[in-house]
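Here the complex is missing one protein chain, while the rest keep their positions.
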Amino acid sequence: MTVSKKTLTGLGSAVVMASMTFGAGIAMAQDGPLRGNIRVVIGSTSTGGDTYQNSTIVVDKLAEQLDLNMKVDAVGASSAFRTLDRDSRGNTLMIFHDQSYLGYLYGVEGYDNIFEKYTVGPTVAINPGNAYLVPKDSPYETLDDIIAAVGDGEEVRVAIQPGGVSEIGFSALKNAISIEHPGQEDNLVAVNTGSQSDKNQQLFDGQADVINGTVQANEQYTRLPEDDQKAMRFVWLTARQDTIEQAPEEGLGQTTREQLLEYVEPNVHVTMGDDETFTFDKEFFFLYNKDMDPAIVDQIDEALTEIYAEGEIQEVQKNSFFIPNFKPSEEATEYLQEKMSRYEEIIENIQ
Amino acid sequence: MEFLSLLDLTFFLLAGFGALVGIIFGAIPGMTATMAVAVCLPLTYALGLHHGLALLLGLYVGGISGGMVPAVLLNIPGTPSSITTTFDGYPMAQKGEGEKALRVCVVASVVGGLISAAVLFLFAPLLADFSIKFSYVEKFLIILLALSVIASLSSSMLIGIFSGVIGIWLSLIGDYSISDGGNGKTRLMFDFMEPYLFEGFSLLPVLIGIFGISTILLEAEKGVKSDTTNKRIKIGKGAGFSLSIFKGRLTNLVRSSFIGTFIGMLPGVGGSAASVLAYTQEKNLARDSSQMGKGAPQGLIASESANNALTGGALIPLLSLGIPGDSTTAVLIGAFTLQGIQVGPLFIPENPETWYIMMTALVFANIVMFFLMFYAIKHIAKVVMVPKHILYPIIVMMCVVGAYAINYGIMFDVWTLLIFGILGYLVQKIGLEVAPLIIGFILGSQAEVYFVKSLESFGTFSIFFTKSPIAVVLWGLIIASVMFSIVMGVKSRAREKMELTQITGSTQTASGKGHDSNSR
């Protein structure tokens, strides 16, 4: 912008010509129903977060497979839904995770029932890292200790981000307490806070007894010596046992898969009543505009089936501590709908 | 010194190239360091961790520095943290001292950058432990301290504070964000606005709208006279640049660098608070700060050394807590996770090579930035010689690109430009002050979160006074700052009365072409 006019003029014609040639090259030779440039919006505004990272892995492979220009844009949930609403041509797709329906269940403004308003596409991966931690010198050794303490009338404060993925484990815990120790569940108090650093801060300040976190972000804190103010300890990973079992053997950082398995069911038991144990896997999946050509749904399903059959993407995902979990659209819709109704029950129970 | 073997020519070339591209991004109004890093993030896949970091850190340093260029020359902050640079930079450019102003900025920048790098290298783990002593309460007080600059910045304290409060009010429009721990409900708007305003107005489009677009509207109203360009042509005339400008300014330089590093270190407290705070402190503590806001190099020194010191500061919590200190370092985390490297409290002990590599890249990028900028300034400053009828359409176009791209493609952000362009125009016309308003806007939403969350946790107002010794110290600073601006206000009013009788019509205030009808 600050180049002098003379240089600009000189460069001018060459650049215009070059750019036109480049531009003309896009998206001319495709035969599938998807055409042109594709933009994949995600429900997170962070380009350093797991949604972005996972979406990039999948979208890059997909772009290669379909020979299309595809681009991930971290516009955030509300904008992503709105952008998707406006485009039924298939040039806009969305990738998000369980927050998309949990936000609706928790009645957060800006979230609708995704199963009614959108077409749910294939699932692609799980982030198994959703965890609950206590300070290393906490009196609570296990999650059972916490449940028992709350049952005895002790107040336990849990720092979470309200209205979604971070809250669901808390809700389940509250539900479990109301089943095992009816009437005591109000002793489990939510400390509503924001980012991971805010949650950690609440723990350091002694304003929370338990925090929601992730294996990825908090693993190093669990390896600090006990006398460090920042030291923490896992008490619960919400993932299913067989999800963690698929993680690489060396686990994450210096915490092995073996060690991580100590914090999942059946070692940690959060009841949902009737012998059922609560688990939560944070799953990533596509969302499409309701009026989009169904042929595109099939096209993406097919492309992903081929990609996952090749087996390379699984390695990439596992390297970044994601568990590959491809389910084509129809199967994914059914599965997620069932998942949502289970959590709906929990949330209704504790209200 | 095993890491030395990892340094090759490519490493230095990438860091230098990063600095160059970063400067260009920073210099385009609306394009930020964060965007530069985000855009180049995919490249690091191919480059590998160490080379990738060299590039990204170069972009980071360059991007933060580049913001000074439009701030000084066009009165549009290239990045939010260069807002205070416009206060003194643009008046200097109007006096024909644009080149000198830019050189002051560059020197201040490199000093700030290097000081913060040194602090990072020597004290990172120690400071990280200190930074977690700052909870919601202390962070609120820091914001309050930064807000206290409004009082001393405005030409009429009453109008200034009112403008600041309007700014805060504007920043509250939208939802009380869940990602800050709020309840996600919207306020201060009608239902039909919700699809657009759910997340409120975003900072950058507001900034470039209120500075860039409104400046163009004000010019358009006057008919975009071409003769004014002649007046601006005398760049380089007037007093030239020499290092002697920094004589007696060393305290300012060092203090501002430390303030910048410190604010960068606090997660969640935005980078723009750094330069605002450094500016406040210089205004309060300098022996003679009466010229600040009218084109004093000391304001530039405070602002630019602080905002470049952010770089090292923001890396402290990133590398020793795994928590980003600002939005750019949040993107940097992506580079580590892409390579399967965890950042957290054990990052430095477990990855000593990467740590040394990063330090080398950071220092080198600062030096490259310095030489690139210092010698390119002569040419860059010529941008003011471009006739307005060519320059203005391009500014509008680049503002559009920046606004659209800042949140990865949202059209409403472009309309925000126009809304705030018109608002900025009206605000100046009816005699309100732009600078306090924008500072209120920048800090408002953080003030809310920290204030409400503190009360939610502790349930009493007294916590703001009794939380910790740090809180008490901060109160001391706030009171001193307010007292000082009152004293200054009284003094300068007396002086202005004398001056105003001599020169009417050329009182350019910090708010640019402040209409100022009320204080006359």
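Note that the chains take the letters A and B in the order they are written out, and that residue 1 is the start of every chain.
One rule holds in what follows: contacts are C-beta pairs under 8 Å (C-beta built on N, C-alpha and C of every residue); 3 or more make two chains touch, one makes a residue touch a chain.
What we mean here is this: contacts and distances are computed from a predicted model.
Enquirer: Given that one chain of this complex has been left out, which of "Tripartite tricarboxylate transporter TctB family protein", "Formyltransferase", "Succinate dehydrogenase iron-sulfur subunit" or "Sarcosine oxidase subunit gamma" is its protein name according to UniProt?
Expert: UniProt lists the chain that is not shown as "Tripartite tricarboxylate transporter TctB family protein".
Enquirer: Which of these touches the unseen chain: B:Leu217, B:Leu285 or B:Val482?
Expert: Per the contact definition at the top, the residue touching the missing chain is B:Leu217.
Enquirer: Considering the complete complex, identify which of B:Glu138, B:Asp175 or B:Asp326 is in touch with the unshown chain.
Expert: Hidden-chain contact among the options goes to B:Asp175.
Enquirer: Check each of B:Leu4, B:Leu126 or B:Leu158 against the chain that is not shown and name the one that touches it.
Expert: Of all options in B:Leu4, B:Leu126 or B:Leu158, contact with the hidden chain holds for B:Leu158.
Enquirer: Taking the full complex into account, find the residue in B:Leu188, B:Leu250 or B:Val487 that is in contact with the omitted chain.
Expert: If we include the chain that is not displayed, B:Leu188 is the one touching it.
Enquirer: Tell me, which residues in chain B touch the chain that this view leaves out?
Expert: Looking at chain B, the ones touching the missing chain are residues 35, 39-40, 156, 158-159, 161-162, 165-166, 168-169, 172, 175-176, 182-183, 185-188, 213, 216-217, 220-226, 388-390, 392-394, 396-398, 400-401, 404-405, 408-409, 411, 414-415, 418, 421-422, 426, 429-431, 447-448, 451-452, 455-456, 459-462, 515, 517-518.
Enquirer: Take the complete complex as the reference. Which residues in chain A touch the chain that isn't displayed?
Expert: 1, 5, 8-9, 11-12, 15-16, 18-19, 22-23, 26, 36-39, 69, 71, 73, 87, 89, 91-92, 162, 192
Methods note: only the chains that are shown with their structure count from here on.
Enquirer: Can you compute the centre-to-centre distance for chain A and chain B, using the mean CA position of each chain? Integer Å is fine.
Expert: 32
Enquirer: For the complex, which residues does chain A have touching chain B?
Expert: On the chain A side, the touching residues are 1-2, 4-5, 39, 45-49, 52-53, 56, 73-76, 78-79, 82-83, 108-110, 161-164, 191-198, 200-202, 204-205, 207, 216-221, 223-224, 228-230, 252-253, 319-320.
Enquirer: Report the residues of chain B in contact with chain A in the complex, numbered from low to high.
Expert: Per the touch definition, chain B meets chain A at residues 27-28, 38, 41-42, 69, 129, 132, 135-136, 175, 177-186, 194-195, 198-199, 267-268, 317, 321-324, 330-334, 337-338, 340, 342, 344-347, 379-380, 382-383, 386, 390, 394, 398, 407-410, 449, 453, 456-457.
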